[in-house]
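Excluded from the complex is one protein chain; the other protein chains are retained at their positions.
Let's turn to chain A:
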Amino acid sequence: MKVTIKQWTGVASWKWVANDDNCGICRMPFDGCCPDCKLPGDDCPLVWGQCSHCFHMHCIVKWLQSQPVNQQCPMCRQEWKFNNK
């Protein structure tokens, strides 16, 4: 028997590899997006701090903006530095 493929559709799944299921700031799942976004993925990325804690980028930026003096990780209170690795 000979089969001729006329068309095919690829399906892939993805998930963020984070050390937790939910964002500690908005408490929404990392595989979803922050409450201000509609679609998860590159438009609502995750970021890591050097302390290894992870948040939606939009959430941590809002938190840092609300802290005029000490920019600390909301989980461990270490000074917040983005981990660029």
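Note that a contact is a pair of C-beta atoms (placed from the backbone, for glycine too) under 8 Å apart; a residue touches a chain by one contact, two chains touch by 3 or more; residues count from 1.
Just so it is clear, contacts and distances are computed from a predicted model.
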{"item": "Absent chain [UniProt protein name; select from \"E2 ubiquitin-conjugating enzyme\", \"SAC3/GANP/Nin1/mts3/eIF-3 p25 family-domain-containing protein\", \"tRNA pseudouridine synthase Pus10\" or \"Proteasome assembly chaperone 2\"]", "value": "\"E2 ubiquitin-conjugating enzyme\""}
{"item": "Candidate in contact with the missing chain, chosen from A:Asp21, A:Asp36 or A:Glu79", "value": "A:Asp36"}
{"item": "Chain not shown, touching residues in chain A", "value": "24-28, 34-36, 59, 62-63, 66, 72, 74-75, 77"}
